[in-house]
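Everything below concerns the one structure shown next.
What you see is the complex with one protein chain gone and the rest in place.
Chain IDs A, B, C, D, E, F and G follow the sequence of writing; residue 1 opens each chain.
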Amino acid sequence: MQKQAPPLVAIIMGSKSDWEIMRHADETLDRFKVPRECRVISAHRTPDALREYVLAAEGRGIEVLIAAAGGAAHLAGVVAAHTVRPVLGVPIPSTTLQGLDSLLAIVQMPAGIPVGTLAIGKPGAINAALLAVSILAAARPDLRDQLQQFRAEQAQRILDETLP
Amino acid sequence: MQKQAPPLVAIIMGSKSDWEIMRHADETLDRFKVPRECRVISAHRTPDALREYVLAAEGRGIEVLIAAAGGAAHLAGVVAAHTVRPVLGVPIPSTTLQGLDSLLAIVQMPAGIPVGTLAIGKPGAINAALLAVSILAAARPDLRDQLQQFRAEQAQRILDETLP
Amino acid sequence: MQKQAPPLVAIIMGSKSDWEIMRHADETLDRFKVPRECRVISAHRTPDALREYVLAAEGRGIEVLIAAAGGAAHLAGVVAAHTVRPVLGVPIPSTTLQGLDSLLAIVQMPAGIPVGTLAIGKPGAINAALLAVSILAAARPDLRDQLQQFRAEQAQRILDETLP
Amino acid sequence: MQKQAPPLVAIIMGSKSDWEIMRHADETLDRFKVPRECRVISAHRTPDALREYVLAAEGRGIEVLIAAAGGAAHLAGVVAAHTVRPVLGVPIPSTTLQGLDSLLAIVQMPAGIPVGTLAIGKPGAINAALLAVSILAAARPDLRDQLQQFRAEQAQRILDETLP
Amino acid sequence: MQKQAPPLVAIIMGSKSDWEIMRHADETLDRFKVPRECRVISAHRTPDALREYVLAAEGRGIEVLIAAAGGAAHLAGVVAAHTVRPVLGVPIPSTTLQGLDSLLAIVQMPAGIPVGTLAIGKPGAINAALLAVSILAAARPDLRDQLQQFRAEQAQRILDETLP
Amino acid sequence: MQKQAPPLVAIIMGSKSDWEIMRHADETLDRFKVPRECRVISAHRTPDALREYVLAAEGRGIEVLIAAAGGAAHLAGVVAAHTVRPVLGVPIPSTTLQGLDSLLAIVQMPAGIPVGTLAIGKPGAINAALLAVSILAAARPDLRDQLQQFRAEQAQRILDETLP
Amino acid sequence: MQKQAPPLVAIIMGSKSDWEIMRHADETLDRFKVPRECRVISAHRTPDALREYVLAAEGRGIEVLIAAAGGAAHLAGVVAAHTVRPVLGVPIPSTTLQGLDSLLAIVQMPAGIPVGTLAIGKPGAINAALLAVSILAAARPDLRDQLQQFRAEQAQRILDETLP
Partner (left out) sequence: MQKQAPPLVAIIMGSKSDWEIMRHADETLDRFKVPRECRVISAHRTPDALREYVLAAEGRGIEVLIAAAGGAAHLAGVVAAHTVRPVLGVPIPSTTLQGLDSLLAIVQMPAGIPVGTLAIGKPGAINAALLAVSILAAARPDLRDQLQQFRAEQAQRILDETLP
């Protein structure tokens, strides 16, 4: 799989400043050679563009949507309102409340419209990508193998750590 | 002004269970004889109906929109994304976190799309109605008089309180 | 699909008292006729049984794991440590801090081991099931159709609400 | 409309150090050519000056009052106690608790005296100005047109963003 | 000293419903036979009455003012803005946020206008009275003796406790 | 009154690093020429020295005790346990939780042992000194005059502020 | 070991009302037949009795001290200030803030005086007892065997749970 292939994952963020964090999701998907696309679309400032983007995504082959936003972070919820594909949310810690507001605004969704929420900030961006890979892997055994390889290497790096 | 007159204020809530709190907004507007309408529309479960309702509201003469929701409370923000009329938000305290999540999800809007947020729960419902009246009063001197009368009576009730 | 079929989803909870909330996940999966199994296994009190259960789950055909716990809620994280299958976490609001501790202990996972976290309590239980269905639906078009049907009925129920 | 025209909006702040944030409200009103005035008046240190200012404001043509303060932020509430004009509150994040104290002290007003509260800090300052414009726009169609233009440009800026 | 004597302490509360808690301040002062008066005056709903009450208090011999309020609890701060007599604040736990909002709105006063803040709820009401007694005791040795007697009895009650 | 006169106020802090904040209490008392002494004594690391210091303080003419500490801030409570003189507490914001822990550990005293708590950090240090002056002023009319002068100057400084 | 034997563990609580929670510590120690004594002693209301009790405890053979308190919970810290024996703290959830204040006031001790803190409420009471047993077990192999037996039974109870 390559970036030029039709994207399987969409990474959407509410503001260009979120890229600093969300590029870690992009880089993680790149490591697994999962084709994806990254977009800045705001739930509040470009609601119609967001709706159209999500409604078209499925037809374009997008299987998982990752949405990142900060503050009154409605992006992931609005995305989830327009698709039955899995939606993963990443709270951005850019606000005065360190992302606690972003986290609650993303995770506390009402029954009926799920958003799988990851950790605040960079760890959440990386894990959203890994969870997307694990979802895609159900039908792609090579991705599952890659994930197991990734886990093994990650474990080895920890075991190789030495303290002063 | 009467309820049968074309509504000036829309009271929207994400769930019928919010009515227990939002009826206080309705009753407060009733006291000022401000025509209004109350609707259950969900930002997440009925996004298209919400969008259409808000886009049509202005043409129908709605001047202020009050939106109430709990948890990941996106209703007020999504309403505000679709109109330049004043939008007021009421955090519903129905969740496990007592409405702190509702409050942050409503008040922490990004620059560009304002929501005037009131207190969590019943006081917020009453005050959303009062703030709507005060906005309408700019062009309706009788409403301003009524507001001053309301304030005077309210003050007198406090001053008449007696302690055991 | 039927309950007697080999389970596709595992619902694991740290304590039998969590069933009061997690039965909503079970009922939601039942609505979609997704075969699943429910287990009480504690990350802290039965760590070896948990490890063995998760390691065996993949071979038994489990595609998604839902883990629910309260307080220092490590269950979902420990499950995720032992599998590359998607793991979804539900914070149980049973503690003195109303589930804020459960939420943070589940969602704030370090980079490398993702847990898709849902809302605290009953809405989270229902949404974990719905997200699991949406993950399974990638390879099962009938599930996708059912999800869309579910969404449509859910929207209609909202639109049919009447206020006093 | 020009700055030299009689002001329609008052921007009040509890301390000169709040100007760093509140100048964004001033600049936003300037963009819409809404005449306004900015004042440092403290609810606690100059209570009588505050009271006199607010009581005189209406007679001077002020239609909306924006009040910003931090910590035990009483300014907006005290302003609202003395006028039936719409009062908007901006929590200043200057304190040790990052503005959570300011937010709660402004938004949690008792029933009877409303304050429409915006986000903590700069986004709140900008949005207070935008909400003031939207309130003034009820009787000034040109302002409504300007708001729609502002929204369209804002949306376009988002859509024009490119990621690396 | 008797209740009929000119009051030395004023107990002010923002709402009659606060009496359930503030009667414990009244009863504690009664135990020390400190003359006091209790009033319902609201910082927001009766601002002028509050100002006049406080400005007159000193001339009437009031030496300490205790103010109790909930939510955006501005009462103690507004009282302190109008007097240089010691002002003690009691956060009322009547709101959805259990009094955390009340506490922050009372204690986080800006430099220049102090409010000595006590615990949320009943313990705070009792302690506000005890702190008032200890302030009055500077010039009244008999009150100091009574306080020491109170402490001794209080200690003895603890030491006499028996567990099952 | 001079610094060489027997001290009327004791400023106690749990760690020398608290001086950075508590010197503002010292400077404020200096402005009013109130004799005072400053000490580093820890409730946890020097409990016996603290007890002896407090027990001796009253005999040495100390009329008000100001105690500042951070984290599990027990200093003010332990001081209050050993004296019936007024004790004022200042939460130090030096910990990872920005002083929320310090604030709760100082203000939430049980009924029977009051601590008048001020704001977190520098404003609290200044206000503890001002509240101490206001307590001392009951028997010292010149201090009351000074306080009124202080308030008037403070108000004038605010009124003289000019914005760019 | 029996209750009549010289106690090895002291369970101290700040108020008799804490017994409702702390009896679970007592019952847990009883299960392991660890001799212990339970006392109500308040850090604030009976500071001298507390100091004397702790100073004498070591000579009487007490090896572990468990201290429980709520609100500004200083008991465990003050106990730890007077002994080098292990001190374990249990936050009592009896206050308006659900024990978050109790937790922070116990756990955030400054460097130099440790308190091993357990969960808020009943789970913390049980675990304080279990941790005390595990500390005593270093020199008492039979206690270690009992602990392992306890763990095995606890695990079996979980594994024997059946869901409806």
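Here is the rule we go by: contacts are C-beta pairs under 8 Å (C-beta built on N, C-alpha and C of every residue); 3 or more make two chains touch, one makes a residue touch a chain.
None of the values given here were measured: they were computed from a predicted structure.
Chemist: For the chain that was dropped from the view, give me its touching partners among the shown chains.
Modeler: Taken over the complete structure, the missing chain's partners among displayed chains are A, C, F, G.
Chemist: When the complex is taken as a whole, what residues of chain C touch the one chain not shown?
Modeler: 14-15, 42-45, 47, 51, 70-74, 77-78, 80-82, 95, 97, 100-101, 104-110, 112-113, 115
Chemist: For chain G, which residues touch the unseen chain?
Modeler: Residue positions of chain G that touch the missing chain: 63, 84-86, 88, 103, 107-120, 122-123, 126-128, 130-131, 134-139, 144, 147-148, 151, 154.
Chemist: Take the complete complex as the reference. Which residues in chain A touch the chain that isn't displayed?
Modeler: Residues 93, 98-100, 119-121, 123, 151, 154-155, 158-159, 161, 163-164 of chain A touch the chain that is not shown.
Following the convention adopted for this analysis, only the chains that are shown with their structure count from here on.
Chemist: Among all the other chains, which ones are in touch with both chain C and chain D?
Modeler: Both chain C and chain D are touched by A, B, going by the contact rule given at the top.
Chemist: Following contacts chain by chain, what is the lowest number of steps it takes to reach chain F starting at chain A?
Modeler: 2
Chemist: Could you give the fewest steps needed to travel from chain A to chain G through chains in contact?
Modeler: 2
Chemist: Interface check for copies chain B and chain D. Shared numbers divided by all numbers used: above half gives same, below half gives different; which is it?
Modeler: same
Chemist: Could you work out how far the Cα centre of chain A sits from that of chain E, in whole Å?
Modeler: Distance between chain centres, rounded to whole Å: 52 Å.
Chemist: From the C-alpha centre of chain F to that of chain G, how far is it in Å?
Modeler: 34
Chemist: At least two other chains touched by the same residue of chain D: list those residues.
Modeler: Correct list: 15, 42, 45, 71-72, 95, 97-98, 100, 107-110, 112-113, 115, 119-120, 123, 151, 154.
Chemist: What chain-chain pairs meet the touch criterion?
Modeler: Every touching chain pair, ordered by label, is A-B, A-C, A-D, B-C, B-D, B-E, C-G, D-E, D-F, E-F, E-G, F-G.
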